[in-house]
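Taken from a larger complex, these chains appear in their original positions, while the remainder are omitted.
The first chain written gets the first letter, and so on, giving A and B; residue counts start at 1 in each chain.
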């Protein structure tokens, strides 16, 4: 049994991690921590766990952690995370970190979009936790930087054509719509129900922090710098991201060839399914699957890619990574 | 042209009042006030008014008010309202007050559910603004206490059978479901989109302040004290209240006779429509109409009653009352 601690367990990604681990046959949640003001019995903090898991969420104690856990799902926010991760590793735990702190390999880029990086030593050894593209690195590390939700959809959408050099790299447009859970659990004016319900809007024009993360991954896949225009929108639903990616083919390509390429590229990837038409967000909801439909519209390759932002875009992918870290079947808990 | 000021214009009832008044052929919005921190150009405070009404929302100045307005829609919260209403009346304005401060005639009851009442003089002269039951009083006052949203549905549902003495008064059960706009515009945990969406829950068990208000009105109609069990719920939609009222008939009554009674009772009331089946909340949304379906289930009379909580349950009814105060066609702006 892999013993799992969740640090920062009081948010949505903590809750979804618990939900998945409750069904994991070879892992068990042993330790849950949060800020003191967010502590209490799990069933009181999250009504959906009442009677299902009898644990208290408590303030973090590193000694207790070292004693109770083999792996930490670190659900802390950016900046806070890199203050704790070195200690978690020092306590002898493997770590899957949900923050952006270990995702961006270029410190200058990280510091432009976030803040000063204070743990560059671990940044160097961290693996980017998108198993479909970085499985080998994940296998050989103790620290996984769990990818952002938008980058997961975008990278899986672009990888096959960029890896094969079929599209131009000067402008890849990623148009995404996310559900509201992506904004976290703290109430605010934008996500007050009577404001968000029946609404849809764009945000983060030109400045969203997932833009450089997408660029890093797809450039790595392409073997050359890729310029990404990333435009997120928020829509009136709880979960899911649908990304529509527009790319310019270097030479004419048929929808049929594209389909064959995608089916081949992901033939051995259980969690990526190639669809015959647009993915439906609802079909990936509460699953760890990414549904992709590649096609051609006139002079553009258009790829549709859908995930559940809290599962394949966060907690599910983290547990997929955890399974890899421990040499388990990658899909345990995620069927 | 009736010149209308809205005091406390920064909330949902203020916005809906403006929306209705924009289409009112004999009234115009001339003055909008709010707390200093909520002031600014209307089109910035409420994006839906951009380019539609070129007014600033400003802090209240009673002299300016006296100069600019014939009537005040007072959208202030309970307790705050009775601090201002005497001044608004003194400024020579008629007042439609949205708070509960002038609704409950029995000061002891008011003080039990709210707080000390500090304007009992005006409480005595205020009319309860449910035109279908109190039109004459409204015609002859300068101060209208605009009813609560739940009491509007409940009173209109119960009035015909209670007025005729057809049902027992010891226990009337009012089970209501409201949309989220009833909770106001301030973000909170309950109404954070990912919490409220796909959710439904009850609240205010035994203590909701609309319970004594309903009892006052239906007791008045019945000519005897009526005991009301009122249970509100909140559901995942913006607008509307559906109340399902269970009453015990004194003697057996047929659904057909009940239907005839309701059609007769409201024959001259434009804004109450008797339906042949359950009201649909969506059919009353953004209208000033109340849809009612009366029927019999075994040993109970069951009445279904639906309104838009922000229109017939607040701003629309206020403007209906305003029209009466000025001797205008009651439906102006409300078609």
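Just so we're on the same page, a contact is a pair of C-beta atoms (placed from the backbone, for glycine too) under 8 Å apart; a residue touches a chain by one contact, two chains touch by 3 or more.
None of these values were measured; they are calculated from a predicted model.
J.: Start from the 2 shown copies and tell me what the total comes to for the whole assembly.
T.: 4
The criterion applied here is as follows: only the chains that are shown with their structure count from here on.
J.: Can you compute the centre-to-centre distance for chain A and chain B, using the mean CA position of each chain? Integer Å is fine.
T.: Once rounded, the distance between the two centres reads 47 Å.
J.: Quick check on the complex: what are the chain A residues that touch chain B?
T.: That would be residues 12, 179-181, 185-189, 191-194, 196-198, 236-238 of chain A.
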